[in-house]
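Left out: one protein chain. Kept in place: all the others.
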Amino acid sequence: MTMVEALNLALHQEMTKDDSIIVLGQDVGPDGGVFRVTDGLFGDFGGERVVDTPLAESAIIGMSVGMAAYGLKPVCEIQFSGFAYQSFHQLENHAARMRWRTQGRLTCPMVMRAPYGGGVRALEHHSESREAYWAHTPGLKMVIPSGPRNARALLISAMRDPDPVIFYESKALYRAFREEVPEAEETIEIGVSRVVRPGEDLTIIAYGAMLRYALEAAAELEKENIAAEVIDLLTISPLDDTLMVESLRKTGRGVIVHEAPRSFGVGAEVVSRLMEGAFYYLEAPIQRVAGYDVVIPYFSREKAYLPDVKRIMEAARATMVV
Amino acid sequence: MTMVEALNLALHQEMTKDDSIIVLGQDVGPDGGVFRVTDGLFGDFGGERVVDTPLAESAIIGMSVGMAAYGLKPVCEIQFSGFAYQSFHQLENHAARMRWRTQGRLTCPMVMRAPYGGGVRALEHHSESREAYWAHTPGLKMVIPSGPRNARALLISAMRDPDPVIFYESKALYRAFREEVPEAEETIEIGVSRVVRPGEDLTIIAYGAMLRYALEAAAELEKENIAAEVIDLLTISPLDDTLMVESLRKTGRGVIVHEAPRSFGVGAEVVSRLMEGAFYYLEAPIQRVAGYDVVIPYFSREKAYLPDVKRIMEAARATMVV
Amino acid sequence: MPRIQISIPNTVDYLSILDESGEVDSSLEPEISEEQYLNLYKAMLLGRRFDERMLDLQRQGRIGTFPPVKGQEAAQIGSVFQLKPSDWFVPSFRETSAEIVRGRSLESVLLYYNGYNEGTKLEPNQNDMPLAIPVSTQVIHATGIGFAAKYRKTDEVVMCYFGDGATSEGDFHEGLNCAAVYQTPVIFVCQNNQWAISIPLRQQTRSETIAQKALAYGMPGIQVDGNDVLAVYVAAQEAVQRARSGGGPTLIECVTYRVMMHTTADDPKRYRKDDEVEIWRKKDPISRFEKYLHNKKVLTSSLQKDLEAEVLEKIQTAVGNAEEQMKKLGDPLDMFSHLYQVLPSHIQLQKQELKRRLEVEEGG
Partner (left out) sequence: MPRIQISIPNTVDYLSILDESGEVDSSLEPEISEEQYLNLYKAMLLGRRFDERMLDLQRQGRIGTFPPVKGQEAAQIGSVFQLKPSDWFVPSFRETSAEIVRGRSLESVLLYYNGYNEGTKLEPNQNDMPLAIPVSTQVIHATGIGFAAKYRKTDEVVMCYFGDGATSEGDFHEGLNCAAVYQTPVIFVCQNNQWAISIPLRQQTRSETIAQKALAYGMPGIQVDGNDVLAVYVAAQEAVQRARSGGGPTLIECVTYRVMMHTTADDPKRYRKDDEVEIWRKKDPISRFEKYLHNKKVLTSSLQKDLEAEVLEKIQTAVGNAEEQMKKLGDPLDMFSHLYQVLPSHIQLQKQELKRRLEVEEGG
């Protein structure tokens, strides 16, 4: 199934099990969400649990905080991650702090789902990747799946997490490819990354829509007799230090890939963790392949903005030079 | 004079010169701002130019965007940086993009001033440092002075900058010490950092309230025969790569200090730039001395949260071990 | 120590002049010159035909996603016609018809929906904001521009557009509240087209009208038949006069309807009944205005034909021009332009990297 279908399956299965889950957001009801991720839920669970909201992002997050404090599990949708900033204060001031502030009496087990990233010829504000904002915010967790199967598993885990989880879904992946997704439940522990291709010579770290490019680059590099290990971060925060440090201690060379702007992005933290954990094993500077430090251009130029297989390969080769 | 007085002087002098400057914010009028940075401006320039606003941060930034598009130069105050998130979307969606979106027809020469940081026994939300949010946002500039004299000079430069500048002012520094500030105009180019103490053995990079601690640590380290070079970033974005890379190429050892949470913070970007520019000169991993990845605790515990001279010295010594 | 009903100084009117059958209440009819009538009509017609053409282009894959205007021409044209060039126009994202009146070229619209940043380029001296996609954010800009115009002691006014959904956002509230506090010369034009994507008005707000939301700000509000170009014209005229003479802001609710899909990516069959759309099709703003102009003898069948031809010709030329232009545009290095007045050095390096990559690719 596609990633859209896999996410829908996760919601459907978990809502069936747990009547404290409320899905809310703009157009999540009869319309099924602008990307159809909530398709059919309104029919199956009714308007009390699948709640169309007024056009107000701060309200979507703020109401979720209230519902969560009460004991429900809101799974809210922000229509595009570029419109989550209207609710930044609700996330930073409250979602991230409710457990902390009340010393555990009230908690905030909510999931904020939001489509992110470029590549679907969308209008302005519909193609941003700014996961670093949330990753830098103590009290939040930040998760990004890279395909249908792990999307389903991660979303289930996010819905069961006792704390607030920001869940970014790559629009470019929504219908890009299909994967078999078992009917039976799967979860992926939040905070755990995965080696999706083992290798000895160099480590490519990626997530979300960039993972496919990393894998393609690894396949190409193989032809040049370079064995690249590929890590799928899956969770951006908390970062799985152990896995990536281990890999770099082995390979000594690394590339981190994301489509978000390069500076002050997730790549910087990955580099720092690797510097801290694997400095004496590094053979070359870790390369960052990222979006440029500009606003992602309107869609006719976005291809040149987004990282691609070539850029990853160039960076990989650069780490191999020395 | 104190930093509060120096900032006030900058505003006063520049408003006298340039009638397109409008100061706006909560309580900036007769009250002179909760920290008195705008003291006396209302009396001297009147309510048309020193504008008390309703309690609405999105409106403060959004009106500034409109004023700037019209051709004025709004210098707005967000009462505490912890309340800037209510206006995050106005900054990210519009202030940062107006020049870009209109291909230069409309611009956004505005300054957002906001007190940041801990150390003054304040209530929740009054002690945060989240400069990384703005630094990660293409189209914005991010500036943090470390004392009265450079605060005055940087604020003048910020007010003359053709693009939006986020200007964080350390509350802990507002009245911490006095410095002579010449009546005659001084500016500091935005994007330029400074070596404030030269040294050969190691580089300590800091900014804002942390600079003093860096200097104190350097003085202490001198007693141990370690010559620390201290760099005051002054501008967080765009980072002055050249200066810091040069320093690290010389010293081979570095510490970056900030009070913001460690992960995905400014330190991560500094580490990455140094990895990229000075990898082959590095003798030891660059150390990050930062706030912990928790919400800054209520004030009885904030001292333990904030970096101090001891932590900087420990980190410095750690870089010297090898 | 009483319990009494508070009387609220501002009242909220409803205004309709030209009904859907083309009948007019002559006591309310505005004074409009024949030329102006024709200008209004031409602008509405151009808006309509361009919208239809864009839908074709989109279906053919020649432009990307766009939000059709169809059915809202009276609300847009009746109001924007009250502006002088020196006034400020602050659109949302569905004001293509009004933007064209303000001088935006059809070419620029086509570039925009083909993903070229050049499509939001504004001309020197054009006192317009570019379109704003994040809903309601532009409402506050209008207040700020109005503040600036007042500070500079001009008589400029600002006209700001948004939808019914937009009224739920905090920014709507902050923008109107501040405009009232500072008495800035802003006319807030809500195109209440009954839907915000799939959300009908009654799920957007429990308030009976949007116009009455003005009372929360101590501001005059008026609800008009938004498919009646005369009513919109009159309400906007009153509001502009008030604003220009220092009387502060006004909220105008134009009751209209989104006859088409939200954007071309949307499928309204999922959430609304065709019957509803049919009812509103009969209230079409253009055909009732045509009847009226025919009755007034301002429009004749032959003139109407000529105007149709003129409009189609203009659109045809623009489509050709835009497609020519696009062949020449698209240098990806332009993504580094206009972000800052002076590009910071680390981004210059990124630009050089991209340049090198592009050269390699061309070479390879």
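Each chain carries a letter (A, B and C) given by its place in the written order, and its residues are counted from 1.
Definition applied: a residue touches a chain if its C-beta (ideal position, glycine included) is under 8 Å from a C-beta of that chain, and two chains touch if they have at least 3 such contacts.
Computed from a predicted structure; not experimentally measured.
Although it is not drawn, the missing chain touches A, B, C when the whole complex is taken into account. Touch with the chain that is not drawn comes from one residue among C:D171, C:D266 or C:D284, which is C:D171.
Only one of A:G139, A:G208, A:P261 or A:P285 touches the absent chain when the whole complex is considered: A:G139.
For the chain missing from the display, the contacting residue among A:Q26, A:Q90, A:S170 or A:S263 is A:Q90, taking the whole complex into account.
When the whole complex is considered, the residue among C:S79, C:Q138, C:Q223 or C:T256 that touches the unshown chain is C:Q223. Those residues of chain A that touch the chain absent from the view are 22, 48-49, 51, 53-54, 56, 58-59, 61-72, 74, 89-90, 93-94, 99-107, 138-139, 141, 162-163, 191, 238-239, 241-242.
Seen from chain C, the chain kept out of the figure touches residues 1-6, 8-9, 11-19, 23-25, 28, 168-174, 177-178, 180-181, 183, 203-209, 211-213, 215-219, 223.
The chain not shown here touches chain B at positions 26-27, 29-32, 34, 52, 54-59, 82-83, 86, 121-126, 262-263, 292-295, 297-305, 310-311, 314.
Simple rule for what comes next: only the chains that are shown with their structure count from here on.
Between the Cα centres of chain B and chain C there is a gap of 40 Å. Note on chain placement: the centre of chain A and the centre of chain C lie 36 Å apart, centres being C-alpha means. Among the residues of chain A, those touching two or more other chains are numbered 82-83, 86, 124-125, 263, 293-295.
Contact with two or more other chains is made by residues 117, 134, 170-171, 339, 344, 346-347 of chain C.
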